[in-house]
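Only one protein chain is missing from this complex, and each of the others stays in its spot.
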Amino acid sequence: MANTIITAGQADTTTLAHVNVPPAQTWNYLRINDISLTVPEPHFVGDVYARLPRLFDAVECGVGDEALTWITRAAGDATYLEVKAGEVREEPIYVDIDASCCDVADTGVLVRTGASATIVTCAHGAAADATSASLLRVIAERDAQVKIVEVVACDEGQQHLDAVGIEAAEGARIEMRQYALGGAKVACGLCCNLAGNSARFTLDSRYQAAGTDVLDINHVVRQRGRSTRCDIVTTGILADSARKTMRETIDLIHGAKFAEGSEIETVLVTGDEVVNKTLPVILCDEEDVAGNHGASIGAISPEQLSFLAARGLSEEAAEQLFSRALFDDALIHATCPAAREAVLVRASEVLGEETSRDMAEVLGIDAKEA
Amino acid sequence: MAEATENTRKKSQVADVDRSLYDFKMSEEGYERYADGLSTDIVRAISEKKDEPEWMLEMRLKALAVYEEMEMPANWGPSIERLDLNHISAYVSPKTKQADSWDDVPEDIKNTFERLGIPEAERESLAGVGAQYDSEIVYHNMRAEVADQGVIYTTIEDALHDPELEPIVHEYFGKLIPMRDHKFAALHYAVWSGGSFVYVPEGITLPYPLQSYFRLNAQGAGQFEHTLIIVEPGADLHFIEGCSAPKYYEANLHAGAVELYVKDHAKLRYSTIENWSKNMFNLNTKRATVGADSIMEWVSGSFGSHVSYLYPTTYLQGARSSCEFTGITFAGATQDLDTGCKVILNGPDTTASVDTKSISKDGGINTFRSSVIVGRRADRARATVSCASLMLDDISRSDTIPAMDVRNGSASVGHEATIGRISDDTILYLMSRGCSEGEARTMVVNGEGAIG
Partner (left out) sequence: MRDMQERGIMSDQLLTISGLSAGTEDKPILHDISLSVGAGETHVLMGPNGAGKSTLGHVIMGDPVFQVSSGSITFDGADVTELGPDKRSLAGIFLSYQAPVEVPGVPLYSFLRTICQMRPELKTTARKFRTRVGEIAEQLEIDQNFLTRELNVGFSGGEKKKIEMMQLLLLRPKLAILDETDSGLDVDALSIVSRGIEAYRQECDGALLMITHNTRILERLTVDRTHVMVRGNLVAEGPASLIDDIDAHGFARFEEALPQKAEA
């Protein structure tokens, strides 16, 4: 989809020192304020005239300017799509990032007034010690309805950078699901700007990291409009010696009267060497608002455990259920065949081929279709 | 529109913290005041005046060098731009010797503490009292029956002159809070003066609290007291500190340090009511290390200061040790208070519970900042953090920035934060019980303000 300028195994690299920086930071010695990535230096291969309309420049993405600049340079080319006012687009807009070709995709989608669209991005595959990236910027005009499914299903050897920026005008509804299913070093940055009154953002973010995976997630929601709403639910599983950092910021900006923002994170830790960092921030500059945050980190809750046990599941079986459920959920919501195929490939790496096949059959996904 | 006016009127019923009690100043005439700013000469002069052991002078000089080399964090925290160390005197001393009877305390200082109710509190409910005026302790006293049990409550300066206590101070002083901890910890070690040394021997439970009161009267001055408390195995102490200062139009600085050593099977409760005036930069550092089966309790009330950086820190080192932190912060006009706490759970089966409330009003800024770290060896450690922030108008600000770093698979950490207005349900409920809306709001705010 995107014009690829990076080639695998390139010697020249550059370091992005501060990726995924949250709006409010804290003690530097905690090493929770950012992540740094070493990425290939983009090579000049010729003049590229394609670029997104200027209005996309104003869209804030959670990865930060440094990373944003690198992605746009590395992508070289950009893809612009527009969903016309009032159009109900059934067919999902699909962005495929094939890591084995070191894809870097730069996509801008303008969803016009009252239109509705589904966007699926999926990074998958592997090339040893290579970097892939995706930048998706979405502008949702008044009363637009946008569903976004972001899947990162890279192989253990892969480094991937995934940036999403969303601008939501009055009455716009953004429903997003994010699945971070694998990759050696994955950074996902997301920012949603609820600019218009009554704009709404729901995010269901799920992740799993195992082995020596490094996963770094930054969620930023700017609530500017009155009566805006934001609901973020994050569920994750960490095994072995995976390292995860999750930053979540709800920014209730002056003027966002009657806005409500909530974030909930549940992390299931099954490994003894896991490093699990969380920075859930609520910034509040307005009076008649409500911000809530809840987190529970550790094992499955005693109530859930005893309920699942009463249905025959030992603690270990319950943990396996949560792993499978994560992939099942990705299959259910990533409605594009190619994305499903990528999830199944990743599932067979993590859960085994038999389980992967069983998942496809139980959910009625035709293997041939995928 | 009429509704909005009504609303404003009702909200104004939530009163400011009454500062009239603290806001009086006494003359500085005849005081010993060192030149503003910092230099090795000033550091040497302080050390010389205190007739300190050589190691302390060396520590001071080293700390000064560290202070000059370190930077404030550029990416977080309230601005301290208006704090100019060149206009702060590091040492101001009233011309008096330390007294152990109120009758011997100079009249103006005595008046100060009497207006603050200190001697009265001592008679009624304390085991001992210390009072610091600017840079020096002016009064120290403890009940005879407590002293007879071997409890020591004195100044660090006096302890350094006692051949039995000097090695203890040497062993513990500056070990828990390293001078490189942050820029103002380094400053503290360079110019510290006053504070308390408390030693509770093994197995002793103090029947009443000890209380130290800190008063910064001089304009454009800094207070850098050092509190060192050692609670030996099986001992139990409640220590209270109070702080206040009159309001000036020049910046004052408080950069104290509190080092608390709680040994095995022991308990320490450390309560602070901080009510510095609104020209105060409060950059205080407090830290406790807790042994096996021991309990550390913090009660921290922050009402004053222009800028605060305050995060009492607890290291739960021993197995089954626990920490309870209760904090309340009130930020009104011109205040930017960055407060919270840090807990490091290192021992197995350790537990920590953090409960904080904050209120922002009249443009005040509150930041709750915390970190909970669960170490690799802290099997089955449990921590809960709960913070509630209340905004009383739309020109104030309230941020919640809690960090968690969990490195043990069997640990569980829970966190919940709420921010925003008083819930309509609560107001409605109270109104249904016969309160007016204004009364209901006041009741909720006072409920938040009550320290458990």
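Annotations for the structure displayed:
Letters are used for the chains, namely A and B, taken in the order the chains are written, and counting of residues starts over at 1 for each.
Assume contacts are C-beta pairs under 8 Å (C-beta built on N, C-alpha and C of every residue); 3 or more make two chains touch, one makes a residue touch a chain.
Model, not experiment: these values are computed from the prediction.
One chain is not depicted; across the entire complex it touches A. Summary of contacts with the chain left out: across A:25, A:178, A:235 or A:276, the touching residue is A:235. Residue in contact with the omitted chain (choice from A:39, A:111, A:163 or A:308): A:308.
For subunit A, the residues touching the absent chain in the complete assembly are 206, 233, 235, 266, 302-304, 306-314, 317, 320-322, 324-326, 328-329, 332, 357-358, 361-364.
Heads up, the rule we're going with is that only the chains that are shown with their structure count from here on.
Averaged C-alpha coordinates give centres for subunit A and subunit B that are 42 Å from one another.
Remark: subunit B residues 73, 75-76, 369, 371, 373, 389, 391-394, 396-421, 423 touch subunit A in the complex.
Interface residues of subunit A facing subunit B in the complex, by the touch rule stated above, are 24-28, 30, 32-33, 252, 254, 257, 269-272, 274-299.
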